[in-house]
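The complex appears here without one of its protein chains, the remainder shown in place.
A and B label the chains in the order they appear, each numbered from 1.
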Amino acid sequence: MSKSILKKNTSRRNFLGGTAATVALTAGVGTPWIAQAASNVKIGLIHPATGWAAYPAAQLRYGAQMAIADINAAGGIKSMGGAQLEALLGDSQTKPEIGAAEVEKMNEAGVHAIQGCYQSAVGLAASAAAAKYNIPFSVDVGVSDKLVQRGLSNVFRMADGYGRIARDAATNLGEINRLAGNPAKTVIIVHEESEFGTGTAKLMTEALKEHNIQVIDTIKHANPTRNFDNVALRIKSAKPDIVMPINYPGEYVLLAKTLRQQRVDFMASYSVLGGGFNFKFVDDLPQIAENMIDVNHWYNPSSASGQAMRARTEADGNYFTFEVYCAYMSVMFLADGFERAGTTDKDAVNAALASSTIDVDFMPYGKTEMVNGQNMGSRAVAIQAQKGDVQIIAPSEYASAKAVFPRT
Amino acid sequence: MTNFRNHLYFLFMGALALIILPYFISSRFYIDVLTLIFFTAYLGQSWNILGGYAGQFSFGGVMFFGTGAYVSSILLTTFGFPPIFGIFLAILGGAFLGLIVGYMSFRSGLRGSYFALITLAFAELLRVLANSVEFTGGGVGLFLTYAPGLSNLQFETPVGFYYFALILMFISIAIVYWLERSRFGAQLVAIRENEDAAEALGINTLKCKIYAIMIMGAMGGAAGTFYAQKYLYLDPPIAYSIHLSVEMLLVTIVGGMGTIFGPLVGAFVLHTVNEIARHFIDTPGLSLIVYGLILIVIIGYLPNGLIGAFKKKEKKSDSTSLDKKTSREDP
Partner (left out) sequence: MISASLSMLPAAIINGLMYGAIYALVALGLTLIYGVLHIINFAHGAMLMLALYAAFFLFHLFNIDPYVSILIVTPCAGIFGYMIYRYGIGPLAKGKDQNILLITLGLSIIIENGALFFFSGDQQTVNLSYGFEAFDLGFMYLSYPKVISFFAALLMCAVLWAAMSLTDMGRAIRAVAKERQGARLVGINVERIFAVTFGIGIACLGAAGCMMLPIFYVDPYTGNIFVLVAFTIVVLGGMGSVVGALVGGFIIGITESVGGLLLGESLGQIGISLIFILILIFRPTGLFGSKV
C-alpha cells in the first residue's frame, strides 16, 4: 500500500519536460515549467544520491517519501482542502554547485518547500540559494551550526547541530559516569579533519571540563584514512579511560576494528555522531559493536510510532538509520507548517514554521521551539549496543536499558 | 582572408546571442546551468592552452582554481579586501603557482604522463596543506558572507553570475583566439608536435611551456574567486577536488583539443547530456551510467572530439599521443 503511494507521488517526469529542457537550452528560449495540478504541495528533496554519500542519501529519500505517503494517506494538508504532498527529487552529486542548481530547478518547477542536504557544505549553498526566493528550507540532516546562524529566515532545522549534540554528549557522559561512581577521568578524542570533526572536538573538550573529565589528547585524521594502527597504539600507550571517535562511517568502523585488533583497553568507546554506529554495524560486527556507545539523533524506542516506523522500515529491507526518521520528522515539520499557514504563500509558511510547536512523538524531543531556525526542543541521546540491539542509556528519562559502563 | 572575416562575423553574432540571451530566458535554472557551462568551458579553455596547444596534459588543473579561491577569500575574510580587486591577486597567485610548478617540472624535463602525474601530486600536496595550516581555516573551511554588490562580485540574481561567467569565458576565447594567431601560439603547437624539433629550431621550449602554464594558472585563479563568491564556502576537498581537474580535461578532449571552441562545445554537450539523463532517470547511479556510456560512444566514434568531427580537413596530425613523450632519457 504505502509503496504504491510512494511511487505515485514521486513524479519527476512531469517536473520538467525533458525534451522541453533540451529544446529550450539549444534554442535559448522558453519558460520551462509545465503546468501542474494546482493543488499539490511540492516538497523538494535534495540529497547526494550519487557519490560517496549515496547510502545516507538513499535512507533520507526513503524516510521523506515514507512521511509524504503517510501524510497523503491521512488526508493531506487539511486546511488546504486535503492538498497532497508531492516529492521533487534532486541529486546534489555531493557538490555544492549542483545542490544550488537543483534549488533553481525546483524553484522553476514551483516548489513550495525544500529539505536536504546531508552534507553541510551543500546545505549551506542550497539554503542560501533558496533564501533568494524565500523558499522554506528544512535541514533534515546537516550538523554544521553555520546552517542556522546566517540570519536566513527561511532556514530551519528540527534535529541537532553539533553544538547542541556536543553539549548533550557531555551531559550524558557526566550522568553515565556519575551513576557508575565516577570511574572515568580521561578521554582521547579521535576526529576527522573537516568542520564537523574539528568543531565538535573543540566543543567537547570545553564541555567535558564541567563534568571533571579531562581530554588528554586529540588526534585529527585525514579523510579517508586507510590505516589506524598508529592511532590505536598511541591510544594504548596513553591509557585513556574513554576513547571518543568523531568521524565518518568508513573511518569509524576501521578505527573500531583496529582498536580491537591492537587489544586497546578502555572503559568505553563513546562517540559523538559516530558515522558508522547503527543497526547494520551491530549486525555486521557484533563482537566489536557490543557495548560501544554513541551520542546521536535517535528515535524514542518506547514510543509506539517509533516502533511502528522501525518495523515498517525493516520490513522494506532497510536499516532503521537516523536518516530515516530525521527525514520523516523534517517532512512532518514542513507539513505542519503548511497546515497552520493554510496556504503555500512563502512568508506565511516561513512564519508558521518559525512558530512551530509540533510534538514529534517518535523522537525523544520536547515541544518544538524555533530560535533562529534551530529547534531548541531537540535532544541527542546516548545509545549503546547491547546484545545485538541498540538501547538508549542516557538521559535517564528516555533510557531503555542500564548502561554497561565501564565495559567488562 | 574572407574566411577570417566570416569567422569574426560568426563570433560576433554568437557573442551577441549569448549577451542578450537572459532577456529571452525567464528560467533562472537554465541561466544557472548555462553559468556552470561557461564556468566549466572557461576552466577547460585554461587546460586547453597547456594541454591542447602545448601538448602538456595536466591532471591537477584544479590547483590553480583552489589557490585563486583561497587567495581572494582569505584577503576578504581577514583584511576585508574587496574581491573585485582580490580577483586580480587570485590571478597573480595562480600565475605564480604556475611558475613554480612549471619551472620545477619542465626544467627537470618532465613530459607526457610524468608531467600529468606531477600536477596531480601538486594538487594533492596543496589539499593536504590547506587542511593543516591555520590561515586557510583548515578542514573547517572558510565562510564568506552574502553581501551582493559589484565590489564583492556577488549578485542577487543568477543573471549577474551569468554575465560574470560569460565575461570570463569571452576573455578565455579571446586569449586562445590571440594564441592561434600569435608567434607564441605557433611555438606552443611546434612543441606539441615535436618538442625536440622545436628546440632545434631555436624555440626556447622551457620558457614557452612555463608561460603557457602561467596563463593556465592565471585563468584558474580567477575561476576560484568566481566560485568562492558564488557559493560562499570553501574547504580543501572543494578547492582541490580531483573531479574538477578531470572535468577540465574531459570537456576539452570531448569538445576537441587545440581548438578555440572545443571546451565550450564539450562543456555544453556534457552538461546537457548529464541534465537530460538526470531528468529522465531518478534511480541513483543509472543516469550516470548512461552518461558514461554516451561519453565512451562519443570518444569511440569521434576520436578528434566534437569539433574535429565537423572539420573537413585534419588540421593537426595524430601525434598528440602521450606515448611518444613518455620515453624520457635518464637525467
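Convention: a residue touches a chain if its C-beta (ideal position, glycine included) is under 8 Å from a C-beta of that chain, and two chains touch if they have at least 3 such contacts.
Just so it is clear, the structure is predicted and the values come from calculations on it, not from any experiment.
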item: Residue among B:Ile118, B:Leu142, B:Leu179 or B:Ala198 touching the omitted chain; value: B:Ile118
item: Contact with the hidden chain (one of B:Ile49, B:Leu250, B:Ile276 or B:Ile307); value: B:Leu250
item: Sole residue of A:Arg260, A:Arg312 or A:Lys346 that reaches the chain not shown, by the stated touch rule; value: A:Arg260
item: Residue numbers in subunit B that touch the chain omitted from display; value: 57, 104-105, 108-110, 113-114, 116-118, 120-122, 124-125, 128-129, 131-132, 139, 246, 249-250, 253-254, 257, 283-286, 288-289, 291-293, 295-296, 299-300, 303, 318, 320-323, 326, 328, 330-331
item: Absent chain, residues of subunit A that touch it; value: 50-58, 193, 219-222, 224-227, 229-231, 233-234, 237, 249-250, 253-254, 257, 260-263, 276, 280, 284-288
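Here is the rule we go by: only the chains that are shown with their structure count from here on.
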item: Subunit A to subunit B touching residues, read off their complex; value: 10, 12-13, 15-16, 18, 21-22, 24-26, 28-33, 49-50, 54, 57-58, 89, 91, 95-97, 100-101, 104-105, 107-108, 121, 124-125, 128, 132, 146, 150, 192-195, 197-199, 220, 222-223
item: Contact set on subunit B toward subunit A in their complex; value: 17, 21, 24-34, 36, 128, 131, 138-141, 143, 145-146, 156-158, 227, 230-233, 235, 237-238, 243, 272, 275-276, 278-280, 282, 284-285, 287-288
